[in-house]
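Shown here: the complex without one of its protein chains, the others still in place.
Letters are used for the chains, namely A and B, taken in the order the chains are written, and counting of residues starts over at 1 for each.
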Amino acid sequence: MAMTVKLKVWRQAGPGQPGKLVDYVADAVHADMSFLEMLDVVNESLIKRGEDPIAFDSDCREGICGSCGLVIDGIPHGPDKGATTCQVHMRRFKSGETITVEPFRAKAFPILKDLVVDRSAFDRIIAAGGYVSMNVGGAPDANSLPIPKDVADQAMDSAQCIGCGACVAACKNAAAHLFTSAKITHLGLLPQGEAERDRRVVRMVDQMDGEGFGSCSNEGECEAVCPKEISISNIARMNRDFLKAIVS
Amino acid sequence: MTPPVLSSSIGSKFLIALTGLFLFLFLVSHLAGNLLFILGPDAFNHYSHALISNPLILVAEGGLVAIFLLHVFKTVTIVVANRGARPERYAARKWAKSKNDRSRKTLSSTTMILTGTITLLFVVTHLATFKFGPYYETAEGIRDLYRLQTAVFSDPGYVAFYLVCMAVVGFHLWHGISSAAQSFGLDSPRWTPRILWVGRLLTAVITAGFALLPIFTFVAGRN
Partner (left out) sequence: MVLDSKTPVGPITDKWDRRKFENKLVNPANRRKFQVIVVGTGLAGASAAASLGELGYPVKVFGIHDSPRRAHSIAAQGGINAAKNYRNDGDSVYRLFYDTIKGGDYRAREANVYRLAQASVSIIDQCVAQGVPFAREYGGLLDNRSFGGAQVSRTFYARGQTGQQLLLGAYQSMMRQVDAGTVTLFQRREMLDLVVVNNQARGIVCRNLVTGELESHEADAVLLCTGGYGTVFYLSTNAVNSNVTAAWRAHKRGAFFANPCFTQIHPTCIPVSGDHQSKLTLMSESLRNDGRVWVPKTQGDKRPPAQIPDSERDYYLERRYPAFGNLVPRDVASRAAKAVCDEGRGAGDSGLSVYLDFADAIERHGADTIKARYGNLFDMYARITDENPYQVPMRIYPAVHYTMGGLWVDYNLQSTVPGLFVLGEANFSDHGANRLGASALMQGLADGYFVAPYTVANYLGGATLPPVAASHDAFGAARAEAQGRIDKVLRVKGKRTVREFHRAIGAICWDHVGMARTEAGLSGAIAQIRGLREEFWQDVTVPGEANNLNPGLDYAGRVADYMEFAEVLALDALERRESCGGHFREEFQTPDGEALRKDDEYSYVAAWEFKGVGAPPALHKEPLVFEEVHPTQRSYK
């Protein structure tokens, strides 16, 4: 059964240019379509009419690459919990409904076009210390250092971050604390990351601040939109590690 | 370069939490002292005299003002910076809490700057009313703050104003206490729910205590 939805989509020609919400009607929408497939269909008809299609990022379309990210009716990644935009299906919406679609908004995520933003700030945060400094070839046997299962599981909880930036988009301060703390926690929990724990947290936080992200108001909206439901406990741990690092 | 503890986002929040903690401890002691009002004029006036006649009070007051101003200053700076982190607002905005109850966002957490500003204004009028208010003297020749308080809270309008202000302070603490714990980095799967719960309990106790006084004074004054 076909549905019709009305869309209000943010259109912006390029970085720094003025943008506005433009109305579209998507008909012949199928309940089994993903939200992005619905946009594909809208774009097909725009192309056929000779109009500029709506630009948006997406790649794996199964919730792991972190490319997609739209603010759907005011919520990053839309209404489904623990899901990315590409995992939202049209059966979540009612026929005739109006849906507002905006890009992730943050000073540190400049809009490149329409719904496409530049999230390279995240890469620079990782480059500032989100790794274990070891060269290929120097690794000891993988089982030489036992790690308790609960510690490994907790590290994995943090390591699951897909770097989509929804945490920034949902935060009223456009803070990147959840992203940054997830990496700090992942590496900080493991013995392999212990040696540069202090240096890592200080450098990564410094880079994060320098990118123009805001600060944390401890509201946890980031955790609520996170497709992997990464806990703001990670942020507390980052705070602790940071304070410890600058005191010691 | 300023030390990262003062200028970083985490350091700033740490300072806000730390000053907030001091202000909270002040509230606790302030409430404890004020509750002596219930014991009658002698107890209350002797206590307040002991307090204001102590030469160290100037140091304490200065410290308190400094802490208060630092709390305000860091908060205002950070709010301005946070606004700058999202220059263009969303056209549609909805709390993510609506899709996932992992969010701790509340009306309290979204109005911190507003409740903080109201608290600041309240503190100014509060000081003007009491500390710099009319000087009554007891027969012993010490300041009769019991009389002042009785006079002030004989006006039902002022009682209402005061109660509203206490509600605002309570609103601020509702998010503030647990948020400070998070800023200090106090968190664990076992303790975080308890911290949240204790924060709210403390808020309720403090707010109820401060609300009790004007009501008690008003009722006692009419009898």
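Here is the rule we go by: contacts are C-beta pairs under 8 Å (C-beta built on N, C-alpha and C of every residue); 3 or more make two chains touch, one makes a residue touch a chain.
Given the structure is predicted, the values throughout are model-derived calculations rather than measurements.
Shown chains touched by the undisplayed chain in the intact complex: A. Among A:R61, A:K107 or A:R240, only A:R61 touches the chain that is left out of the view. For the chain left out of this panel, the touching residue among A:K113, A:K172 or A:R237 is A:K113.
Think of the hidden chain as still there; on chain A it touches residues 13-14, 30-34, 36-38, 40-41, 43-44, 46-48, 50-53, 55, 57-62, 64-67, 80, 83, 87, 89, 91, 112-113, 116, 118-120, 122-123, 126-143, 145-149, 152-153, 155-156, 159-160, 162-163, 186-187, 190, 192-193.
Everything that follows uses one rule, which is that only the chains that are shown with their structure count from here on.
Centroids built from CA atoms put chain B at 36 Å from chain A.
The residues of chain B lying in touch with chain A in their complex are 3-5, 8-14, 78, 81-82, 84-105, 109-110, 112, 175, 178-179, 182-189, 192. Across the complex, chain B is touched by residues 8, 10, 21, 71, 73-76, 78-82, 100, 102, 105-108, 170, 172-175, 177, 202, 205-206, 208-209, 212-221, 223-225, 229, 231-233, 235-243, 246 of chain A.
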